[in-house]
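Part of the complex only, each chain left as placed.
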Amino acid sequence: MAYLVYPGACHSRFEHSIGTMHLATMLFDACKDRYGYKGSDYECRHLRAAALLHDIGHGPYSHGTESLFCSHYSHERMTIEIIYGMQDLLAELDLDAGLVSLLACGEIGGFSQSVNPALIQMISGPLGADRLDYLARDAYHVGVPYGRYALQQILDSICVVDDTLAIEPGGCPVTELVAFARYKMFQQVYLHHVNRAYAADLRVILRAILGGEGSYPTDPTSFLKLSDLLIDYHVEQDDLVDVFARDAARRIRNRGHYRNILNRDDLSSLACEQFCAQWAAVYPGQIFLDDYRKKPVSYPLVTEAGGGLREFPQQVKIPAVSCRYVFVAPELEAELGRALQEYIPLANSTTLPDEHLRTLAYE
Amino acid sequence: MAYLVYPGACHSRFEHSIGTMHLATMLFDACKDRYGYKGSDYECRHLRAAALLHDIGHGPYSHGTESLFCSHYSHERMTIEIIYGMQDLLAELDLDAGLVSLLACGEIGGFSQSVNPALIQMISGPLGADRLDYLARDAYHVGVPYGRYALQQILDSICVVDDTLAIEPGGCPVTELVAFARYKMFQQVYLHHVNRAYAADLRVILRAILGGEGSYPTDPTSFLKLSDLLIDYHVEQDDLVDVFARDAARRIRNRGHYRNILNRDDLSSLACEQFCAQWAAVYPGQIFLDDYRKKPVSYPLVTEAGGGLREFPQQVKIPAVSCRYVFVAPELEAELGRALQEYIPLANSTTLPDEHLRTLAYE
C-alpha cells in the first residue's frame, strides 16, 4: 500500500521478478572462478528460473497479507507448490522443478536434494538479488535518495567461500551502504505508519473476500486467482458485505487511515498489549497493536588470508528493523491518545520495561 | 498500456495531476513581475485548481480511449461538466467553477468569461505544466535518458508577452530540448507499436463493457464510475461475453498483441486504407490501420527588443509526431505480411503517393 504514502510507488512484483533474475545472474557471474568456485551452466539456468519465480507464492499485496496463510503454510510453501504445478512446463525448458523450488525457497520444503547453499543466498541472502533489487527499485520509484548502493563494488568483492556467499574485506564499505539503505527503506517506507495502517485494512478486506476462516486456500489454483486487482476492485465498487471490511475499504478510498497514538519510546510491548486489549473491549475493531521486528541480519566476510569466513565488523551500528504502533480509528484519536498518556506512567511504574522499550537492539 | 512495453511505466494520472499543479505554480511565479505581467493571487489559486483537475474528464487509460466519446463530446467537455458538478465544493474553497474549467480546458466550453490566455497556456500550452510534467515523469518511470530538459532554464526565460506564454531568446536552447524530448517520447514510448496495438484491444473491451453503441455515457456520474481498474478486472476475470472483447482480453493477458506489418516508408495512407479494407472483408476484426498525426507545435519567442513575439527559429528540424501501422492478428502475420509486400509495388504504381509517404513533415 506504499503508493498511498508515496504515489510513485506503483511498480509491481512483475518487474521485481525480472530484476531479481537479472541481478542473480550478475552475482553468479561475478562469483564464478573466484576462490575456486565453479558454478555450472546447469546451476545458472536453475538459479535464473528460481529468481524469476521466488515471489510467486505471495498473496495480494505480498508482505501485508502473509498472516492469512493457514498454519503450516507460508508464501514459501505456496511458492514450492506452484513451482511443482509448473513441473511439465519447466521440464520442457530442461529445468528440474525440485531444484528450482529449492533455490527459490531454501531449505523450507525439506527436500532431500543437495545444492550449494551459496546459490540459495544469491537469491534470498543478505546480499542476494531479491534484496538488491527491491532496495534500488523501490527507492527509485518512491523517489528517495537512500536505498542506493554501488552495485559494481558489490560485484567486485562478492564471492563463494566455504559454500557461503560472502564478501572480501574490500567490500565492507559497500556492504555498510546496503545495510544502511535497507534500514532507511524500512524506517521511511516499508514500516511507515500509514503504510502499516492500510496493510491492516487490507487484511480485513481480504479475510472478508476469502470468507470462512479468512485464510488463503491451500490449493494453488484457487490461490492464484487472488490478486491485488481483486481487492482494488472491491474497494472501488464498495460491494463488501462484512461491515468491518466495508469500513476498511472506505478508509482506503477516502484516505482516512488509522492513526498511531504511540511514541514507541514511551511504552513496552507488553504494556501496549494490555492497553489495546482493554480498549478493544470498549471499541471492537477500532484499536490494535502493530508490533513488528525482523530477525537481525549478518553479513559473512572473507578473512584477510582468504581461507575462511568471519562476521562483518559493522562500524556503523544500525538498529534492527522494527516498529511498534498503537493504531486507532481516526475519530478516536483524541480520546484514546489522552487515555494512553494517562496510562504510560502507570504502566511504567508497575511493569518492568521490556528490552525493546528504551534500548535499541543493533544488527 | 505502456506498462506492457516498459514495465516501470505504472504511474497514474493522480501523480501527474499533482505534478502539473506544482509546475503550473512554478511557471506562474517565474512569469510574475517580468515584462510587466502582474498575475494576481486570485488567478494563481484558480490556475492551481485547474491544473489539478485538467485531466479529470479522461476515460480509462486516457488517450487510448478518446474515440469512445459521443460526437460533440471530448475529454475536455467532460472535464468541464465534472468541474461544474463540483461547483459547491469549489465555492467552499472560494473558487469559481467557470474560471477553473476555462483554465483547465481553454476556449472549448465557449464560456463568455474572459481571462489572460497565457494562464491557459501555463497548463496546456507548448511549454505548459501538463507537458513538462508528463515528459519528465514518464521518462523517469519508463527509465529512458530522453524526456529530460533543464527546468531551471525554462523558469529563467519564460514570460508573458502580448498575453501569450513565451520564451526569451536565451531560452531557445532549452526549448529545443523540450521539443526533442517530446519527439523521442512519442517515437519511443507513446506511439510504440505494441502500445498502440494494446490500445486498440482496450477500445474493443471498453466498448463491450459500455454496451449499446459502445460510447461513453454523457452523464458525469456514470462516466466517473468507469476506471482503469474496471477494465483490468474484466481482463483478469475473463468474463466478457462479446467474442471480440474476449479475444482482446486474451491478447492482453497472454501478451499476444497485434503485429505491425508495415514499414511506413513503403505505402501511403490511402493505399494502406484500401489494403486493410480489402482484407478486413476476409478476416473481420483481424486487420486494421492505425494512422495518427498530431498537429504541429510552435513555440512563441520574445523578440530581441522584448516588445513582441515571433516564431521559434528551430534549427534542429524535428518531425511532426505521427505513426502509421497496419496491425494484424499474430497468426496472420506471415500471410498478410506477404500480401502487403506484393501489394506495395502495385499500389505505388497506380496511386500517387500522398505527402506522408516518403517525406516527413517537420514542426
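Each chain carries a letter (A and B) given by its place in the written order, and its residues are counted from 1.
To be clear about the criterion, a contact is a pair of C-beta atoms (placed from the backbone, for glycine too) under 8 Å apart; a residue touches a chain by one contact, two chains touch by 3 or more.
Predicted, not measured: the structure shown is a model, and the values here were computed from it.
Each protein chain is a copy of one sequence, and the assembly as a whole in this entry counts 4 such copies (shown in place: 2).
One rule holds for everything that comes next: only the chains that are shown with their structure count from here on.
Taken together, the chain A residues at the contact with chain B in this complex read 7-8, 10-12, 14-15, 18, 141, 227, 229-230, 232-233, 236.
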